[in-house]
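Quick one: this structure, given as structure tokens, is what I'll be asking you about.
Every protein chain except one is present and positioned as in the full complex.
This part shows subunit A:
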Amino acid sequence: MNTSLPRATSSHTQPDTNSGMKSYVIGFVLSLAITAAAFGTIMSNAVPHPWRLVCIVALCVAQLLVQLVYFLHLGSHPDQRTNTAVFACTGLLIAIVVAGSLWVMHNANVNMMPTHVTVQGAMSRE
């Protein structure tokens, strides 16, 4: 233990720290830029209204990917493969839960009886 630990730290940390700092700086700068772009999309008139939702969702996904890669170090590296697989499965579950809820409730709202029609009125028309 005494002999293996210092060797491990000295051979690992130096390049690790440098490339690690670079990774955090890149991630931070990219995140700042994407955040500014997302707020700019809404707070300025640079993007026409129909495209705004598409634009902020795309920026949101981009920023999630940036932070997953540069901050959480998710990727195809052997150490990270299990984490990435678990994350992908969770992503699928989230997509099903969120998209399913929105879809079902949207349909329920669209097909709901209009408020000016009463139950009595609807039944007498049958």
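One rule holds in what follows: contacts are C-beta pairs under 8 Å (C-beta built on N, C-alpha and C of every residue); 3 or more make two chains touch, one makes a residue touch a chain; residues count from 1.
The working rule: contacts and distances are computed from a predicted model.
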Choosing from "FAD binding domain-containing protein", "Tryptophan halogenase", "Multitransmembrane protein" or "Cytochrome bo(3) ubiquinol oxidase subunit 3", the absent chain's UniProt record names it "Cytochrome bo(3) ubiquinol oxidase subunit 3"
Touch rule applied to subunit A and the missing chain gives residues 1-5, 9, 12-13, 16-17, 20-21, 24-25, 27-28, 31-32, 35, 38-39, 41-43, 49, 52-53, 56-57, 59-60, 63-64, 67-68, 71-72, 79, 82-83, 86-87, 89-90, 93-94, 97-98, 101-102, 105
